[in-house]
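Up next, subunit A:
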Amino acid sequence: MEILGLYNYWVFAILLLIGLYAVITKPNFTKKLIGLNIFQAAIFLLYISMDKVDGGTAPIIPHGAAKDIIYSNPVPQVLILTAIVVGISTTALGLALVVRIREAYGTIEEDKVISMDRDQ
Partner candidate 1 sequence: MIIVFSLFLLTMMVVVALAVVETRNLFAAAMLTGIFSFLMAANFFVLDAADVALTEAAVGAGVATVFFLGAIALSSEHEHSASRKFGLALLAVASTAVVILLGTMEFPILGDGSAPVHQHVAPWYLEKTPELIHVPNVVTAVLASFRGYDTLGEVFVVLTAAIGVLSLLGFPRNNSEENAVNDGLSHQKILHIVGKLLIPLIILFGLYVQFHGDFGPGGGFQAGTIIAAALILYALLSGGDRARRQMPPRLLFGMACLGAFIYAGVGGTTLLLGGNLLDYSVLSHDPVHGQHLGIMLIEFGVGLAVASVMLTIYHAFAGHEHR
Partner candidate 2 sequence: MEQVIDIISWICLLGGALVVLIGGIGLVRFPDLFTRIHAASLADSGGAILVIVGCMLQAGLTLAGVKLAAILLFLLFTSPTAGYALAHSAITAKDDGLDVDIESD
Partner candidate 3 sequence: MTGFDSHGMLLGMILLIPLLGAVLVGMASRWPNLRETGSVLAALALTFAVWSLLPGALAGERPELVLFEILPNVPFAFKAEPLGLLFAALASLLWVVSTIYSMGYMRGNNEAHQTRFFMLFAVALFAAMGVAFSANLLTLFIFYEVLTVSTYPLVTHKGDEASMRAGRVYFGILIGASIGLFLPAIIWTYALTGTLDFVPGGILEGHLAGPAVGLMLGLYVYGAAKAAVMPLHRWLPAAMVAPTPVSALLHAVAVVKAGVFTIVKIIIYVFGVDFLFATPSSGWLVPVAAFTVIMASLIALRQTNLKRLLAYSTISQLSYIVLATAILAPLSQVGAALHIAAHGFGKITLFFAAGSIYTASKKTDITQMNGIGLRMPLTMGAFAIGALSMIGVPPMAGFVSKWYMLGGALQTENYLAIGTIILSTVLNAAYFLPILYRAFFLTENVAPPREHGEANWPIRLALGTTALLTIAFFVFNGPVVDLEMQLVETLL
């Protein structure tokens, strides 16, 4: 049963590398951004799987709540809220670049763009 506790981190590692693999090998710019998205999502998983405490609930303490309730750790959640927004901003900027590259080069495949630049 104890090994299952680390399953989250293994999935983190696997997702991290699926994302990295996609970014490296896929020449299509949009696919690279999707790979980047997965890559960042894996990091969110790493942080959030730290905060779970057995038997703990979400860190919301209503007024006059009993003292002995166990709460999960709020800090990684705060960090990941920021990281999600950073991720979406980078994706939005990346997609705007993809659109502009498509207009300038007519294609969004990296190898074609490089060859067009090289022989210019």
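The set was built so that all candidates are chains of the complex that A comes from, given by their letters.
We take it that a residue touches a chain if its C-beta (ideal position, glycine included) is under 8 Å from a C-beta of that chain, and two chains touch if they have at least 3 such contacts; residues count from 1.
Quick caveat: nothing in here was measured; it's all calculated off a predicted structure.
Novice: In the complex, subunit A is touched by which of the candidates 1, 2 or 3?
Specialist: 1
Novice: Can you name the residues of subunit A that touch candidate 1 in the complex?
Specialist: By the definition above, subunit A touches candidate 1 via 2, 4-11, 13-22, 24-28, 30-31, 33-35, 37-38, 41, 44-45, 48-54, 56-63, 70-82, 84-86, 88-93, 95-100, 102-103, 107-109, 111-112.
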